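A single protein chain has been removed from this complex, and every other one stays in its place.
In this document, chain identifiers A and B correspond to the written order of the chains, with residue numbering beginning at 1 in each.
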Amino acid sequence: MVESSQNDNIEILTYSEIEEVGGYIGNFDVKIRKKARLVDLEKCTGCGTCYQKCPVKVPSEFDMDMGMRKAIYVPFPQAVPNVPVIDKEHCRTFTKGKCGICQKLCQAGAVDYEQEDEIIEDKFGAIVVSTGYDLFDAGVYGEYGGGRFKDVITGLQLERLISPSGPTGGHITRPSDGKEPKNVVFIQCVGSRDIEKGLPYCSNVCCMYTAKHAVLLKEHLPEVQTNIFYMDIRSAGKNYEQFVQRTIEQYGALYIRGRVSKIYQRGDKLIVKGADTLAGCQVEVEADLVVLATAITARHDAKEIATTLGIPYDQFGFFTELHPKLAPIETVTSGVFLAGACQAPKDIPDTVASASGAASKVAALFSSDMMSMEPLVSTIDTSVCSMCKACMEVCPYSAIQEEEITLRDGTKKKQLVVLESVCHGCGACVSTCRSSCIMLRGMTDEQIFDELMAVAQ
Amino acid sequence: MEESNWEPKVVGFLCHWCSYAGADLSGSARLEYPHNIRIIRIPCSGRVDPLFILRALQNGVDGVLVSGCHPGDCHYQSGNFHARRKFAVIKRLLEYVGIEPERVQFSWVAASEGPKMAKVIGEFVEGVRRIGPNRLFKDDKKDGE
Partner (left out) sequence: MENRLREEAGKLLKEGKVDYIIGFGKGTVKFRTSPLITNKEEDLKDLVINPFITNNLSRYPVEIKGRVGIVVKGCDSRSLTSLVQDKKVNREDLVILGFPCDGVVDIKKVEVQIDEEIDRVTGIEREGENLTVQMDGSKKTMPFRDVIFDKCYGCEYPTPLEYDVLLGSEVPPSLEIEKSLKGIKELEEMDARERWGYWKEQFSKCIRCYGCKNVCPACFCERCFVDVNIPQWVSTYATWQDNLVFQLMRTLHVAGRCSDCGECERACPVGIPLRSLQRKMVDEVKDLFGHEVGIDKDAPPVFTHYEATDSEEFIK
C-alpha cells in the first residue's frame, strides 16, 4: 500500500465516495466526494499525539469490537495515509461542544473542525471495482448463542486476537476472562450452504483459513487442542490439500465431520454438542473458545454502489460478471471491471489473479486511442425521428444521447444519436420505436421480414 | 381433405442468449421436439415487435412462439422486462379481437434448460394442432373456388 501511495501515477483518495458516474468507456465522468476527515492531509505528520490524548473510547470496527479506538483515530497502524480521522458521532467537540484537546495539542495545526467535504469531478477511462465483502451475522443462529456468549467469536475476530497489533497484542485469550484457551472448537459453514437460515453458496475461503487458524493456535499455545466441525473440506487450491493434511498430522487438529446442534454455558466453559457422522455418534466437546467460520456476504451497500456504477448485481448483491466462465472480470457495462470478492467470495491468490486480470484489461484498453467493437449496433434515421426519446428511456446502456448539430444554413438542430461504442445490440430501442426510425444492423426489420416470409411460404 | 394431412407450421422467435441456446442444447442432448417449428433467432426478446406476430398470422403461420430469458437474467439487462409489458398487452388485445389464445405464446427458457425448451415447443405445437389450421386472415371461399 505504501508503494502505491508513493507511485506518481497513482492517486489514493481515502475517506472518499463515488457520488455519480456518467459517460461511457474511455470517457467516464465521475463525481467523487472527499469526505471531511477534519484533519488536514498536508499538515499532519502522523505523530499520533492526538489519538494518544483523546479522552473518548469507542469499540474499534477494525478490531471487530474486541478492542477500543479513540474518537480521533487511525483504523490500524499500517493505514495509508497515516492521518487520523475524527468520528463526529463520538467526538466530544461535536456531541457536547467542549473538548478540543487534539486541536490544542497538535503541533502541526492539522486538526480543523470546520473542514468541509470536497467534490471532485473528473474524467476517467475505465473503472475497476474492488469494494470487497461483508460477513454474515451469526446472530440468527440461536443454537450457537445468537451473539450472547462472549467466547463464541468469528474467524475474523480470532485474526485480531492473533495479530500482534490487535487488541490483545497477539496473545490469544478468551474474551470473557482473559485466560488462555485449552480446548478450541471451530465450526465451519456458519451461514454458508444453508438454504433455510443462511446463504445457499459456499464461501470459498473458510476451510483454508480455519486450518490456518488451527496451525497458528498450536504455534502460539502448544498445549491447545483444536476441534473442527465440518461438512466437507474444500481445499482445491495449489498445495491446499497438503496444508490441511499437515494441520491434522503435525498440528494435531481433530476434524469432526458433523454439524453442531447446540452450544450452551456450563460454568465458565462452553459445551458444544454435535454429531460425528463418520463415527456414527453424538459428540460433546467442552470448549474454552468457539470460532465460527461465518459466511462471506456482499457489502451491505453493494446494491447502491452497483446502481451508481451502472452495473448489475445478483440476488446476493455480488456484482454480475459479463460471463461466468468466459468473462469473469468484465461487466456488461463496457469499461467497468471487477476484481476480488465483490464479484464472488474468493481467496487471496484468486483475488490477485482477478485484480491482475482487471489491470491488464485496463492496460489493453489504454494501449491505443481507438477501440474496435462489434458493428452490430443501432442507428437512427434522423430524418424521420420524432424525438419522443422513448428509445433513450429503454436503452439499458444509456447508449442513446441527444446532440446538437449545425445545419448548412447555420441553424442548430437537436437530434438523437446512438453511441456505437456503448450499444450492445439488443434491439430494445427498435421495438420501442413506433415509427421504425431506429434500426439494429444485422437484425433489421427487413432481415426479419424476409425470414418470416420465407417461413410462411 | 387437405386437413387430414395438415401439419401445423409454427414460427418461434427465440432470443440468442437464452432460448436459442436452450434449443441448441436440447438438440445436442438429442431431445426430440416437433419439426413443425421454424426458429428465427433474435438478439433479445425485447427485439420482438408486435408486427412480427400479426404479420406471421396474416401470412398463414399457425402459431407464434416468443421465448426469452427469465426476468432478471436478460443478457442485455432489461430487454425482457420491457418485452414482458408489451407481451401482456398483445396477449390481451389478440384474445379480445378473437384470435385463439393457443396461437400466440410467450415463454421464458434459459440457456441451460434444454429439456424445457423441447417441452415448450412440443406442447405449443400440440396446442396448435388441436385448434386446427389458421384460417383467420383467409378471404371467405365460395363453393367451387
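Please note the rule applied: a residue touches a chain if its C-beta (ideal position, glycine included) is under 8 Å from a C-beta of that chain, and two chains touch if they have at least 3 such contacts.
Quick caveat: nothing in here was measured; it's all calculated off a predicted structure.
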| item | value |
| --- | --- |
| Residue touching the undisplayed chain, where the options are A:99, A:254, A:353 or A:437 | A:437 |
| Absent-chain interface as seen on chain B, which is shown | 50-51, 54-55, 58, 71-72, 78, 81-82, 84-100, 105-108, 120, 123-124, 136-137 |
| Interface with the unshown chain - residue positions in chain A | 384-390, 393-394, 432, 434-437, 445-446, 449-450 |
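Note that in this section only the chains that are shown with their structure count from here on.
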| item | value |
| --- | --- |
| Touch list for chain B against partner chain A, complex | 9, 11, 38, 40, 42-44, 46-49, 52, 55-56, 59-61, 72, 75-79, 82-83, 86 |
| Complex contact set, residues of chain A against chain B | 312, 315, 332, 376, 394, 396-397, 424-428, 430-432, 440, 443, 445, 448-449, 451-453, 455-456 |
